[in-house]
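A single protein chain has been omitted; all remaining protein chains appear in their positions.
Should a chain be cited, it is by its letter among A, B and C, assigned in written order, with residues numbered from 1 in that chain.
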Amino acid sequence: MSLKDVLMPFTAWGNLFKTPVTIKDSRNVEAAPRYRGFHMNDADKCIGCGTCEEICQNAAIDLVEVAGYEAKDGDSGLRPMIDYGRCCWCALCVDVCTTQSLRLTNEYKWISSDPEDFRFVPGVDEKHWNNRTEGYTKMDGYDLYSTQRVEMGELHAEERDKSFVEMIKGYSLEQAQKEADRCVECGICIATCPAHMGIPRYIEAVRHGDMEEGLRILYETNPLPEICGRICTHKCETVCSLNHKGDALSIRWLKRYIADQVPAERYKEILGTDKIVKNGKKVAIVGAGPAGLSAAHYLSLMGYQVKVYEVQEAPGGMTRYGIPEYRLPYDMIDKDIDYIKSLGAEFQFGTRVGVDVPLETLEKEYDAVFAATGLHLGRSTRVPGSDHKRVYQAIDLLRDVSYGKEIDLSEKIVVVGGGNVAMDITRTIARLQNKKYGKVGVTATCLEAEGSMPADDEEVIEAREENATIDPGWGPQEIIVENGEIKGLRVAKCLRIFDDEGRFNPTMDMENQKVFEAEMIVESIGQGMDISYTDNIKEKLTFGPRGRIQVSPDFQSDIPWLFVGGDIIEGPDVIHGIANGHKAAKGIDKFLKGK
Amino acid sequence: MEKFKDFKKRTVIAPDGEKIEIDPMKDYYCDAIPTPRKDYDKIPGILENFKNWARSESLWILAYGSGCGAIEMRPLMTPKHDAYRFGIQWRPTPRQANLLMISGYLSVKTLRIVVRAYEQMPSPKYVMGLGSCTINGGMYWDSYNTINRLDHFMPVDTYVTGCMPRPEALIAGFDELKKIIRAGKGVGADKYAENFAWYKENQKKILGDVGLPEYSW
Amino acid sequence: MFTFNEDRSLFPRHDEKGKPIVDVESGQFTKIWQGPIHPGMTGNMSLELTIQGDEIMDCVTHVGYLHRGFEKLMERRRFIQCFPICVRVAVPEPDFNEYCLASTIEELSGIEVPEAANWMRTLLLEMSRLQSYLAQMGGQGSSFGLGLIGQWTIWARDLVLDRFEEITGGRIYHMHMPPGGVRSLLPAGFVGRMNETLDEISAVMEEVERVLFHNSVFKKRAIGLGYIDPNWVDEYGITGPNARAAGVAKDVRKDNPYLMYDRLDFDVHLEYESDVFARAKVRYRDILTTIDLIRQILPQVPTKGEFMAEVPNVLHWKIPYGETYKRAECTRGEYGYYTVTDGSGYPRRINVRGPSYTHAVTLMEKMAINLNIADTAGVMSSLHTYPPEVER
Partner (left out) sequence: MKEIVNRLKEKFPVTAEIYQRDDLTFVTVEKKYGVDAVAYLKEYEGFTHLVLLTAVDWLEEGEFQLTYLLNNPKAKHDIGLRVRIDRETAEMQTAHHLWPAVTTYEQELNEMFGISFPGSPRQGHRFILDEAWQGPPPYRRDFDTKKYSEETYFPRPGRSKIDPSEHMKKKLYPEGM
C-alpha cells in the first residue's frame, strides 16, 4: 500500500469541471429509428391471415372481428388484437406477416392503472403512435419462409410446339416438399375454393411425404384430383396470402403431385372404398362432365345406384372435349373416372337425354335426376360474314381434335376471343399448323386490352412462346369475304368494354381500324347452354338471369326430383362443377332420405 | 415447511457471551390484520392534499428487483438519467420505502418475499408493475413457476408496459404515479387492508398455508 | 503480497454421514440469510449462512427466485419461438443465449450461416461482453462501497446499449440472431458512432483504473480475499475469468474457436494471485481487449450481402433426431446449449449450461467458509454469477 494508492482516487474530482452527461429532458427521449416499440398495423393492407397469431409464442395475439372490415375473398375480415400483458416485442409477428402490414413504431410509453387496458387492435384503435413512421420493419433479405415458388419444369417452346405431349412436367418429391413447406397454413384459400377443399391439410400431407393421407383429404371434397391438379382455375392461388410479398403457393401443382404419386389400383384400398353398402335407390345423372362425375362419385359412396347419361363417346365433358391434350392428357382423365366407375357408377354414352331418352323416362325409372349438361354451344360474334362456312366455333374444333378428326386448316387463321378457351384453340391450331406447314400463322384478338385478358397470364405467355400472335384490344367489325373466300377480319380499336353502369357495352374507336388477314376465323367468345330437354317441364321451373335455372343451395330445382348443377348454374369452370356435384349429391341424399 | 423449521423460540449466545431470547414468530409476524384508513376513498382535504404532494415528490423505492426489469432501473441511478432529481431514490429495506416496483415476473419463491416486503412497508405505499409479466403473465404465461396477474396478490397502482420498459418509460411511469398520488388515489394499502381476506386467499393458493400468522409487520 | 493464514480448503463441512459439523442447536452459532436481495448486481439468490461472530462457518446457496422453467417452456415452443424466449435466461448478457441456441439448431438442421451474419454475430457478442463486463465492474466496486465506479461504468454501459438499440431495436434483449443468420446488417453511419463510444468507454476505463485499482480501500480489502486454488479449476468446473485469474488459460474463443475468432488477434490475460483483486484485473484487461476486438471487427463487417440463410418455413420447421452441444465464451466463462431434437417441430430438450451453475453454488459454498459477512458480497460479485443461469 503506497501513498499513490491513497491519493489516486482523488483524481475523480477532475470530473467536476466536465460537462454533465445528464439528459435534461428525460421525459421526451426519442428511441432509435429501428426501435421495437408499439405495434402498428395497416388494417387495410392486412388480410387477417393469422400468421402472426400462429408464430406468437406468448399467445399475445388474437384475431378478432373488427367493425368496418368484412370477410371477403382473400381477406378473413379479422384483425390482430395484441395483448401487451403478453407481448415481448420480439417482432416475430412483423417478420412473418404475409402482407407486411404489421410493423413496430419507436414509441415506447404506455402507462395505465387498469390492466385490462393493455389490449388493442393496432391500426384500428386510436393510439397516439399511429402516425409514427419510424420503427422496426422487416429487412429485405431476411425471410422466415421462402417467398419464391419452386420452379416448375416445363417443356421448352421448341419441344412442345409441334406435339400434344403434356408440357408441365410435375414436381419431384423434393421440389413438392419444398414448395409445400412454404405454406403458412392460414386457410384463407379454403373459403375461396368453390369446393372448400382442405388445402392446408393436403399440403401438410405433401410436406410429410404422406401421399395416401393427401389423397384421402383430396377425395373428401374433390373426386377429380388429376384433372383439377392440371387445369383448375386455382382461385385459391389468387387469394393465397403469400401472394402479397412473393409468389403464391402453387397449390394446383401440389394437388396434382399427390394424385400423380398414387397408382390407380391402390385408390380403393387407400380411400377405404372396397365395400360400399348399397341402399337400393337409383339416381340418374345427365352429363359426364366434372359436375356429373362428382355427383356420381359421392352418390355412389353413399350407396346409390348411379347411372350417367352422356351424349359423347367418352366421359369427362369439357375436360376431355374442351381442353387440349397438352394441358390435360386423356389417360389422366381416365385415371380419375375409372376410379369412379369402379365404385359402381354406370355410364351410357352416345345418348342425348331429351332426344334418345326423354327426361320423363328418367323421372319414372329413377328416384332423382341430376342434370349437369354444361355449356356446349359456341356463341357467335354475329358480325357481318360470321355465317361463312369457314367461320368455326372453338368448342367444335376442340371437340373434333379430341376425337382425332382432321381439321381443315389454313395458313392464316384468326381467333376471336381472349379467354382460356381462345388460348386453347390458338395453341392447338399453332401446333397443328406447325405440324402441317412447319410454321405458325395464327392470331388471337379480343376486346380486352393487354394485361386484362380473361385468360391466365401464363397461357398468353406460353402461346406467344409457341409463336402464336396475340394482339388484344380490338373489337371485330366485319369478316371480309371476297369471292366466297375469307380474306380477313376487320377490327376497330376497343376503347372500353363496360359502360358507366357496368354493363357489357363496348365502345370502339372507329378511326383506328385494321384488318387481320385470315383464311379462316375461329370464334371463341363464350359458350351457351342447351337445356332443351327441360322444354316439357319448363313451366314448372323458375329461371334466373341469363336463362339459368333457379336452384336452392342444395341445387334442387323447383321440381323436387330434379337437381341441376355444373356450368349451367355456376362457373364455368371445373372446380365449380365439382363443388356443385358434391353439394347436389348431399342435397339428393337429404331429399331421398326425407322422402 | 423446511424453511421455517428454525422459527421457534430459542436462546442465542452473542459473541460477548450475552444470552438473547429469540421468538421469530413474535418478532416478524403479527396476528392483527391491517385496517384501512377511515374514509380513504373520500375527496381529500387541504391537509391531506399537502401530504399527498409531499408523498408524491419523495418516492422511495425498495431496491429489490424481482425480475428482468430491474436491470433497466440501474441506469436511472446513473448520471445519465439521474432519477434522484425527481425525488426518487432507492432504499435498502422495506421499512424505509414507500414504492414497491415489481420489475417483471414473480416466481413463487419471490412472491413469498415480495408479499412480505409489501406488508412490511409503511403506509401509504404504492406498487408499480413493470412489463407484460405483471399484467397478464407475459412471456411466462404458461410457466408453472411464475404468477400471471400481479393484481391478484397486491393492489397495483400503475403499470408500465414494455418488455422490459426503458428507463425513460419508467420516468413516465413515475410521473403518472405522482399524479395518482396527488389526486388522492394512491390508496393501495387501504385497499389491501379492505380486501385482506381475498388477497390472502389468492396468496395461500399459491404459497400454501405456511402455518404463520397472517400478517408480517 | 498475498498470504494465506490457514488452509481453508480443509475446513470440514460435513462428517462422514453428511451431517454438518456446525451444530446450530449448541447456541454457539447463528444462522442468517443473506439475500435474496444482493448487493453488487448479481441477481436474486440467497446464502444461508451459519456464522460465529461474523465469521462464516457454513454456507448453503439457495436459488430458484428467478426460476421460470425455460427448459420446460422451450420444449413446447417451435424452434423459432425458442429464440425470443431463450435470451431471457441471462438478463445482463442475453446474446450468448441467442448465439448458442441458434448455432445448435443450425448444426442439427445442417444450415450454413452466411459470412456476413457470422461477422455480425461476432460483433454483437463482443458488444454484449463489453456491456456485461462494465456492469460487473460497477457491481464489483459497489460491493466494496465504491459506488462511484458503478455510476461511471453503468453509464458507459448505457452507451453500448444505445448502439445496440441502433442495430437491433432493443436495448437489453436484442433478439437479433434467429437460427439461420441475423435480422439485419449495420445501419448507416454506425461504425463511426461505435468508434466514438469506444473512445468514451476507454476514457472511463482509464479513470476506473486510477480510482479502483489504485485505491487503498479496494486493495486492502480485495487482495488475498476469495482465493481459488488452481487445482479447483477442473474439480469445480471453473471457467472464464475466474479460471484465468488462477493462472489457468481457459478461453473458449481460443480453445474451440467459433464464429470469426480464429481470424481475430487477441490475447488471453492471466493472473496468478487468484483473489478478488486478480479477478477484477483480469476483467479490466478483458474489457480493453474487447474494445480492441470491436475495433478489429467493425471494418470487417460487410455492409451488404446475404445475412440470412434460407431456412425452412419456421412455422413448421422440423429437425430430425440429433443432439449437440455448442459453447461460447461469455463474461463468466463457458456458456453452452445442449440441444436434443427428436424429429418433431419442437425441441426434445434444451439444457442451458451457464458458468454460474458451479460458480454460484458449489464454489461459492466452499469459498464462503471463514469469510467475514461483509466480504461475501465482494466475493460473490467477483465470481460474477448470474443466478438465472443456475435455475433457468
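In this section, contacts are C-beta pairs under 8 Å (C-beta built on N, C-alpha and C of every residue); 3 or more make two chains touch, one makes a residue touch a chain.
Only a predicted model underlies this, so the values are computations on that prediction, with no experimental measurement involved.
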List the neighbours, among the chains on screen, of the chain that has been left out. A, B, C
With respect to the chain omitted from the figure, which of A:40, A:188 or A:293 is a touching residue? A:188
Options B:51, B:91, B:152 or B:191, residue touching the unrepresented chain: B:152
Contact with the hidden chain, among A:9, A:37 or A:50, goes to A:50
Identified contact with the non-displayed chain, of C:37, C:73, C:161 or C:314: C:73
Counting contacts across the full complex, list the positions on chain A that touch the omitted chain. 48-50, 59, 62-65, 70-73, 76-78, 83, 85, 115-116, 119, 186-188, 190-191, 196, 200, 553, 583
Omitted-chain footprint on chain B covers residues 1-3, 107-109, 112, 135-137, 141-149, 152, 202, 205-208, 210
Pick out the residues on chain C that sit against the missing chain. 14, 18, 63-64, 67, 69, 71-73, 75-76, 107, 234-237, 250, 255-256, 322-325, 327, 334, 336, 338, 340, 348-349, 351, 353, 357-358, 361-362, 366, 391
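Rule of thumb we're sticking to: only the chains that are shown with their structure count from here on.
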Determine the centre-to-centre distance between chain B and chain C, using the mean Cα coordinates as centres, and give it in whole Å. 30
Separation of the C-alpha centres, chain A versus chain C, in whole Å, is 55
Which positions in chain B are in touch with at least two other chains? 79-80, 139, 142, 163, 166
Please set out, as single numbers or ranges, the residues of chain A touching at least two other chains. 21, 31, 57, 88-89
Listed in rising order, the residues of chain C that touch chain B in the complex are 24, 27-28, 30-31, 36-37, 41, 43-44, 52-53, 64-69, 72-73, 76, 84-85, 88, 91-92, 135, 150-151, 154-155, 157-158, 161, 171-173
Going by the contact rule set out above, which residues of chain C touch chain A in the complex? 77-78, 80-85, 148, 155, 162, 165-170, 173, 175, 178, 181-185, 187, 207, 210-211, 214-216, 219-220, 306-308, 310-316
Can you tell me which positions in chain B touch chain C when the two form their complex? 6, 10-13, 15, 63-68, 71-72, 74-75, 77-80, 92, 105, 107, 109-110, 113, 139-140, 142-146, 163-164, 166
